[in-house]
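Only one protein chain is missing from this complex, and each of the others stays in its spot.
Which chain is which? They are A, B and C, in the order written, and residues in each are numbered from 1.
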């Protein structure tokens, strides 16, 4: 393995999609978005063949160009995925979707604070791909996968749009918000002390200097960004779900977050859940956001909703939250075998 | 300062109190308890003088003999308190109360899981002291102070028994349970994986080996012990307020915890709160249990209940949760000046 | 087990020894020192019987009164040791020696910076005990044991005085100074930046405020205190073995430290080492000072010096540096069986 580059057996088609739904989004983020479509080996040789598709979304602060990032002793996911097919994995199309915002992410939901990223994904990206590539354009052959906030998106999108997605993979996906988000709130309170509890002042400062150079930058960005996705006012103002001085949760705002907790969403979407063909759930046993516990809870929830164990792969492994990209191809292989025609 | 021992200007009267209320307690803990009463300098010389009293309670896993523990470069609290009076602090009697249980603490509440420690403190210890020492036996002259779980006890006891206590000091007292307790629950889940989610099996193991030698011992003991205090069944069985496999909170049990969150208790005890003469609140800005944030919330809550700022000392200081015993005499001095006759 | 106190099957004889060698010590520390002698069960009943003795010394910042400290779920060492004899351990006398200084310790060496603690131990405490108690007053029946700096003292004292000590136990004893001390030096440099690199100014500040409340207090105290023991000038001034601004080691001073590294001392004291009857070495595999690695090195060194494996107990166990007092009675039992008459 050379560290500088690698040739793919398949090919990456680098597109730009113009999103009408993101046009005029409240943050002024671009409505033309990169969209990378990986076509597996053989795609160009068998012009009559159609393929399942796995949509891959990113974690918080991820944006599309980061899929090209190279690290010291590992290959990027596009290359490890590409290598799967030489090893016998049934070929699939991989759709790499960008949902970045000025706050670092969209959580793949529609929000007055960020934009209509859920609809963009479901109603623009999916049709775009189906129109231009030889997909098997049906829920049975369409999966969605991601890590962290991407895992969250992968859990909720099939619940909200079972007509589109019939399978999913979540790696350390956000779940059980009392354990992944709540422990960060008091740290945000501490960070905001120097700003008099005003997260807007922090944000103004954050944008004017090198990012992530002050203590609390990470947790404050996350809280503000997710608030923009989950609990923004109608005019787009993000509202933190806790008092920034005392830390007390603000029930109506916090409830809006809980309404988007995948574990809590399952019962009301039980029919959609039951209809899933394949669900991959994994997380590291030392995950700093306790997403292994969230994974356990999501697993039990979908079982309770009636999804049989044979449709599920559940696995905890020895790791923290970072550096687990080597898990992604494992899930792609598993999904690929279950969403074939 | 010599590290081995010190002479007191006052004297420590080491008593044993026989508690009828603790007799037959569910854990089989002793009902004869040590009770140390510190009498300030001059007490024996002025037989007609009466004194205010500060009841001092301990944090979780604290027991009375630990007040005698000596550390390398600091004096124990009884000695630093004793030194106050030479420096001009108005004399008070200090009552060191033991509320240890087999789980490490009682949280100073009445519980079928541990025993009637709240009643023991209020209805046995207080009368015992007033009967044997020349106290000013009225709420105006009686304060309660403690750190961590002891700070919790100091916050709630005057709310529950305003007839007895008219002042308090809380150092990093338990408050805002979503921040001090909830972040530990997923760690308990992880610890219990090797016990199949059965905290009883962990407890059996814990008691048979050197304590605190396995990862998760601390958080599991705390969760179990506080459950014994806050959410035990009527038969005494402690019930953890979360599913031990999925981590999901169990609302009726968790509500029993929240009902004992000092911040949440204030509104329903607003009249008692308003009647307080003196409230000292402090915490370290790096407190590992985020009790600085809890302190902010308790502060705002008692202000909202109508207690004027001049009755309050609020202070955050640069420290974590441990090693803050040097704060105790500061509060004793402040209280002593406010509960004098 | 009750947490407040315990009755001993044997008894603790609390003495004060007047040390001529410590009189006039450079720090003005007391020359009258507490000395606690534990007499095993049966001692008073068999007036003709003589006993082996284990001298027990403490880690850095330990002083004699701390043996009485009680902790939540464990018994103090005097009680766990006392319990041994009921379980069949051959009886020994335990001699608890105090070697505290104003810097927190003496390292059990003679130094112009602290005093003649090595000589005090060997030439005053040992004769004092042999004169007053029915010891088996010979090296074959005299062991020395300790943890951390006490383990260091237990390693070096028999090398320096094989006429007195024929056995030892070291729990996480200081060894391989490049790993236990050197990593702290740059932290001291950082701490001293605010004092212009002047450790004397730090020390003046440290003594005037609550100890251990500022970052770097612990490492700076340790470096200064050990420098007082190992690399003081003849006039008593402690000299740090590194430049306090650049961190560079100062070879002649650092060499004085290395000359007192137990691992490095073994070759020149090989004959003394070979003569030992019993050597217990243990440490936790997560020891923050890497003393498990030091233990490996000391083990190999004494083997290379010719001590046979059957005279050695070597064990690494899962723990850090703290909370390992439960190991002490294991070593006392092992030693007791090997230094009997």
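Observations on the structure shown:
To be clear about the criterion, a contact is a pair of C-beta atoms (placed from the backbone, for glycine too) under 8 Å apart; a residue touches a chain by one contact, two chains touch by 3 or more.
A quick note: this is a predicted structure, and the numbers were derived from the prediction, not measured.
For the omitted chain, the shown partners it touches in the full complex are A, C.
Touch with the chain that is not drawn comes from one residue among A:20, A:68, A:233 or A:271, which is A:68. Within the set C:37, C:53, C:109 or C:263, the residue that contacts the chain not displayed is C:263. The omitted chain makes contact with just one of the residues C:128, C:179 or C:334: C:179. Taking the complete complex into account, residues 176, 178-179, 182-183, 185-187, 189-190, 243, 245-249, 263, 285, 290, 292-294, 296-297, 299-300 of chain C touch the chain not shown. Mapped onto chain A, contacts with the missing chain fall at residues 2-5, 30, 34, 61-66, 68-74, 98, 100, 104, 210-213, 318-319, 323, 326.
Throughout what follows, only the chains that are shown with their structure count from here on.
Think of each touching pair as a link: the shortest run of links from chain A to chain C has 2 of them. Seen from the C-alpha centroid of chain C, the farthest chain centroid is that of A. Remark: chain A and chain C have CA centroids separated by 56 Å (rounded to whole angstrom).
With centres set at the average Cα position, the gap from chain B to chain C is 36 Å.
Between the CA-based centres of chain A and chain B the separation comes to 44 Å, rounded to the whole angstrom. Residues of chain A in contact with two or more other chains: none.
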